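Other chains of the complex are left out, but the ones given are in their true place.
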C-alpha cells in the first residue's frame, strides 16, 4: 500500500520531465528519466547507454491520407530521451500532391527545412504591423529558415510526394496549428470573439467550429 | 560628400538597434543610441540622463473607435530607450464595451495582465494536440497570465470601458494578430493554402482577404 | 509509517520549487506543483486550470501605517503559481503622503514602475566608481525604469496616497532593503565592519542595530 | 580619400558579424548585414527578402577524394545569413566506403545526425574521468545525437557511400578536428608537450607534425 502511494509521484514526474532550461548544459548529457527509475530528472549516468541517443524509422513515409494531405513525424525529447536539455530536435514532413502543412507556429523554436524530394511552396509572415509574407518555391536540396514564433506553412505544388527534414532549435519546439487553436479549441472560443476578430457571420464561425 | 556617405550607416544602425540578447546584462544599462550620436549600440553612458528611463501618458485612454473596438498603447524599447537589453516592457490596453482584443501571440514574451477598470473575458489556447482553452472573467484588481507564444485574446463583456496594464517579459515582445497575419499578409497567402487549411470555400477566403 | 516518511520529501520539495532557470521555456507552462500532488516540479498539465494563472485583489490598498509609510503587495510565482519559469512578476506599491519605499535592490530583476495615483520622486544610483543618481518627479500615467541590481527608492512628495504598479523581469525578483540588510541582519554584522565602512562611531551603529 | 578610410570599418564589421548571443531573440529576425550596406549588425528589415532565408545545393554530393574519405558541406550563418541569432544550422556529410569523419568536437553545439543513405558506425566519448565510448551502427532512417562539446566520429562500414544530414544547435557551431588541432596547429605545439601528453617518441611526433 505504502509502496503503491510511493509510485504515484514517480508517475507524475514522468509526465513532465522537460522543465529545465538549456541556456547552457551543466553536464555531458541529462537523459530523460523513464518511469520507475527514481525521481531524478536526469537518468543515472551509469545506466545511460547508446540507445538513449538513438531513434530509427525516419526513412518511413508518414500517412498523408487526411484532410490536409500532410503528416509530420516528430523526433523530439519525448521520442529521443537523449535530446533532453540539448536544445535541438527533428521532424520528417510528408506532403501529398496538392496537400498543405497548414499555417502554424513553433512557440519555442526556429525551423530549418531541407527538401529531400518534390517541389514545395513555403512561406512565413512577420509580426505586426507589417505582416510581410516571405515565400519561395523549393526543390530537392533547397533549404529554408522559419524564424522562431512566426506563422509559416508548406504546400506541395508538384505531382510527386514532398519529403523534407525539419530541424528545430528546441528539444520540445511545440506547434500551434492556427485553424485548430482558433476554431477547434476545447472548449470553443466564444463566437462573439471570433465574429469580431475575423469579421465573419455567426454561421461561418459555427461551420468552422464544426470542422475543427 | 564623404560626410554624407558617412551618415548613411548611422541611419541604418538607428533602424535596428535592438539586436542584442538579454540573458544577462553586461553593464548597468545600455540605452538605445539615437540617430547621429555615433554608431555605438549603447548611448555613451556619460550622455545618459533620467529622461532616458522615463515615459509619460499612460493615463490617457487609447482610441477604440475601430472595427474591433480596442486599442493597445505600447511602452517598448522603441518608446522608452532605457528598456534596451533589460527584458521587460509594458502596454496599456483599452477595450470599449463589446470590443475585443483579437486572438494574437507574442512570439518573444509572456504577458501578465492587470485590470484597472471594467469586466473582461480573457483566454489562451495551448499548443497541439490538446489546444486546450483556459479562460476566465476578470474584474478590477484581477491579474491573469498569458504564457509566451500562446494564442490569447480579451473581450469586454461589460457596459463600461475596460482599462488594463499588460507587462511583457521582453523589451520588444512583438505581436502577431492571427487574422491580419493569415488573411491580411502582404502579399496574400495563396488561397489554395487557406482553403485547405481552414476548409473554407474560395469566396469566403477572398472575402477575408478583402477585409484584412 | 513508510507513508509518513514518504511525505517528508514532498514537503521539502514544496519549500523550494523555483530553482529552474528561464532563458527559454521547454513547455507551454510549468505551474508550480503544490504539496501532495507528487514530486514533479511542474504540476501535471492535465490538472492545470485557469485559476493557476489567476490572482485577485490588486485593487486593494496596502496598509501603510508603518515607520516608512509604504507597503509593497507582491504577485510573484509564490502568489501566482502559473508564473513559474515565465520570467515576469508584478507588485502593487502604496506610499502614504511623505512616506518612502526605502533604498533597495532587486538582485534578479529590472523594474518598470507605473504611477496610477499621486506624485512621487523616484531615483536609482549607478555602480562604482561614478555612483550617479538618476532621479525624476513622476505623476499619474508616468513610467520609470530601475535597471536590474541597482539601488533605487520612491518617495511620496504630494498630499495624496501614491498608488503604483511595478512589473519585474523575474518570477522571483527578490528585494534587498539596504537598511535592513546592513544594520538589521541576523546575526548583526560586526560593528567594527560598519564603523569603518560608514565612518560612524560605535554608538550610532548600536543605535542603528537597535532600530532594524 | 576620406571615402576610402570610411569603407575600412565596414569591411572590418563584415568580417565578424556573428557576435550576438541568442538566448532569446529581440526581433523577428536579424539577417547578417553584407558589406557596404551600413554598419548595423542586422540588415535593415526593409531590405530583407526571402532569399536571405534560402540556401540551395544540399542534394549535391561532397567530394570525398581526400585522405580521410569524407566531406562536410556546411549551411551555417556565413552561408545562410537568415540564420543569424536563431541558434541552429545544418551540414551535409558524405563518407566514401571505409572513409571516416575523424574525431572532432563542436564547441558550441549539439549535433543530431540523420542517415539518408548507407551504413555507418558512429560514437562519442564522455568527459573525464570515465571517458566512456557510446557507439552504434546506423542504417538509412536512423538518427543519433552527439552532445555539445564531446569528441565524436563517424565511419562508413559499408560498400556504398554514406549520406547524412547533421543539424546543429548553433548558427556557428565550430568544429575542432583533434588531429589537426593537436598535431597540425600553426605554429606547432612544442614536441616536449606532445611527447609527454601522448607518451610517444619524438620521431613519431615529428612524423605527425609532417602529416598535418
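Note that the chains are named A, B, C and D in the order they appear, and that numbering of residues resets to 1 at the start of each chain.
The rule we apply is simple: contacts are C-beta pairs under 8 Å (C-beta built on N, C-alpha and C of every residue); 3 or more make two chains touch, one makes a residue touch a chain.
Bear in mind the structure is a predicted one, so any value in this text is a computation, not a measurement.
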Quick one: how many copies does the complete complex have, if 4 are shown in place? 6
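Here is the rule we use: only the chains that are shown with their structure count from here on.
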Farthest chain from subunit D, going by the mean of C-alpha atoms per chain? C
Compare the two sides of the subunit B and subunit D interface and say whether they are made mostly of the same residue numbers, over half shared, or of different ones. different
I'd like the Å distance between the centres of subunit A and subunit C, where a centre is the mean of that chain's Cα atoms. 37
Centroid from C-alpha atoms only, then distance subunit C to subunit D, rounded to Å. What do you get? 45
Among all residues of subunit B, which ones touch two or more of the remaining chains? 23, 107-108, 123, 127, 135, 148-150, 174
Across the complex, what residues on subunit C touch subunit B? 23, 25, 28-29, 48-51, 53-60, 75, 80, 82-83, 86-90, 109-110, 112, 114, 116, 126-127, 134-136, 138-150, 165, 167-169
Could you pull out which subunit A residues touch subunit C in their complex? 1-3, 5-6, 8-9, 11-13, 15-16, 18-23, 39, 41, 107-108, 170-172, 174
Where on subunit C does subunit A make contact in their complex? 1-3, 6, 10, 20-28, 30, 33, 37-46, 85
